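To start, the structure itself, in structure tokens.
In this view, the complex is presented without one of its protein chains, the others remaining in place.
Letters are used for the chains, namely A, B and C, taken in the order the chains are written, and counting of residues starts over at 1 for each.
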């Protein structure tokens, strides 16, 4: 989410010109096909054939035994994950600009019954073991203070940076040493993996992650993320998560339509192809915006220095995007673009000169 | 929900033969068409063109100013409605077999932060003013007891009965006199209105209803019910409900796909046509099951006396349905059926003779 | 709690004449002495010398290893106990007239974050294994229904009856077999044990009880009940209970004044002497009220048939008590009375004749 939306142009959305948000994009054709294919009768809730395949499909993808639930939104997936990792009187170490802190209207507090988010600073919205460890040291081990019980990171981060397997593992080591649960918000997990080129396992459970919100919607889905649990406690946590899913009104009557979308994403690699296309578009824009970048461009978001005049000039050419405070803008690419299709904006950025 | 599901047949679902649940049915073709038509870029969340039309479309349908939100499930719609009507220390008068009591894993308690459901008896899962008034009298007006703050009824009820406008109004009068909020769970509201043949307004706000969970999913939708607020406090309650929707992870990134389904239901009368078909199928079955009915058949559910042998005989002919305790069964018809298409089961029931 | 209080007489309270509530009684002199003796500096919260003695004193009393916390009120003690035994999505089987159901303004729902009380019928406010087992059978083992996770009973009950060790053990067996936590609200536990003449252990942990709210206030304390945990999980539950105690604002800055009261009660048998006196007074009244008793009199409460005229006649003589609905009254005796001191009311009851 960013600052209030300008009026949407009356014309049809043209992918080449629009960089508002990956939420604004249509859904990937293969996902729509999968929805249509699931449009037959089957058992309600998660008793259908598609839902039954999720554990297996994700176990294959992650090369370990995985418990997987469809959850309609990323906010709910994050919150349910945290509810299984942190008691009401516990705290969750996270970045001060994390989605769970600034964009979920307190949903983690709602699902955890009041657990405390413990916001920490860090470049590019990334946590480091040093920052986490320092915060942990400051907590007195008495009943007066909220004890940390979980770490949550976002990969790719809210600023489009990607944690490497080594970086995640370093935090995973802290989590393990301190007895903390470890959650990854993967709203743009596909973009992270597409950037890293690693196995999904390397940047998750092999690095100590207990629970992953595996994003699909920003990557071409209609509705439905996957909440994954890894490790020894996966079964117990997934069982509890299913309670929370029902209790929070997230157990759809016709869950097959969610499960089918997720399977369409992961069973033949669509998730990486879509994310790869968005990343490539972002890299192309990064070239065009050389000298203006506020953060390295590793996934599908760019934050660029841009004066009000420059922004106006781009908008006059038909490009849409959000301002990012004063003198800057956010550009988000999506699965429907690629390096070639965003060439007009690349050229326009180059024409502005170095920032 | 009913007792554990038998294994689903491997063959495709044939509407004529299946009476498990209206949740098991495919979605109405017009709804699928609407989803496809909404598959273009637009603002995220509820900032899109479809969501913007909801208030107007429902205001037209209900002949008054209505505030309308899409909510992905009925459980969430009910719970968010109750959260706007009842404080954590308050109670909700409801039937002891209401969906909110027996089938939502405590979701109302979650969303209201612990409000107390106050279950009451009543024929056919209907509340009466007498029962409600007696319960109210038994509550001491001190801080030790939970004060009632809302009434919630289900129309059509969990046993397929329909409250008339006069019956709702009688409860609405109690609510008004006692300062209670009044909620209607309309998971099968379309079936109720199709049965009554009245204006939707007559059985809701004109009868004192403050909030209505307007069901679409059982009636041919994929996901997405509408939560409607009527009356003087509609604006304030809807504003608060939007907070709860976000905070509970129910604000979809791509809300247009929910809004489009709901509009497809109501803008050209599909909701009543679909419900009418299901009701007609149920009436036909009721004729076939004469002498066996546990409740009058007014909507799309039948509860019939059926011995284990009779049930087995029907299943041997390919009909599927749930047992309802011992010696009884539940038959649910749906939008894809009508009087003619269920003729095979009508005949089979008749062949069993009067129960 | 009972119906609204009549105006209190301007005169001083005379123990012989007043039967409103054991909450209305002054505190036991030995307790006041203990408070004064604790009036010296010591560490805050529960770091003081008195608090440190609780585990040992209760372990001696119960002949097993006990973890004990002071909690200022019985409502809080009950609720914190339940919060350690039942998750938010679980249910607590209890009597429909239990204090936790009718007199705590939903406190258990607050502390458990929305767990569901599951009220059951039973003579004299007592649960039986048969009633509990029947209710358990009716719960479907799916995510749609709230699973029972705990049983809570009150001993002595809200109607002054006492569960025997065998009766408690029968419920304890059900709890163990079903994996349920087992809580006893012992607001009048002293009266129960004084009646039974058994070891405290026999009617608690030896009978399967996991957590006991050990009441002191009604028995002559000023403020402060003890929450006790027994068994293998006692340590873990007590640790969690300490978090809840702080988080709910119940960790007093000067906890020594609570701990000292509780120790004064149990370290030299005051609790049983006080309860014995109250019970004896109740037995004397029961003799006087022969033919009028609605329940057997086993602890310190009597429920008697009494016409409005008879009640008025007693009040005219200076006796105070609550009406109990129409044509009945509740009489509560307390630690400051005994068989002799209540003789005036015994005589007055006898003078009314058999009811």
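Note that in this section a contact is a pair of C-beta atoms (placed from the backbone, for glycine too) under 8 Å apart; a residue touches a chain by one contact, two chains touch by 3 or more.
If you're wondering where the values come from, they're calculated on a predicted model, not measured in any experiment.
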Full-complex contact with the absent chain, from C:75, C:152, C:191 or C:274: C:75
Of B:18, B:183, B:242 or B:292, the residue in touch with the unshown chain: B:242
Contact partner of the left-out chain, one of C:23, C:133, C:239 or C:340: C:23
Options C:67, C:95, C:243 or C:292, residue touching the unrepresented chain: C:243
Touch list for chain B against the chain that is not drawn: 45, 87-89, 113, 143-144, 240, 242-247, 251
Hidden partner chain, residues of chain A it touches: 1, 3-4, 88-89, 91, 102-106, 109-110, 112-117, 140, 142-146
Touch residues of chain C, complete complex, unshown partner: 5, 8, 12-13, 15, 18, 20-21, 23-27, 32, 35-36, 39-45, 47, 71-77, 79-80, 104-107, 110-111, 217-218, 222-223, 243, 246-254, 257-258
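FYI, only the chains that are shown with their structure count from here on.
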Cα-centroid distance, chain B relative to chain C, in whole angstrom: 43
Where chain A and chain C are represented by their mean Cα positions, the distance between them in whole Å: 51
Junction residues of chain A - those touching two or more other chains: 243, 246-247, 251
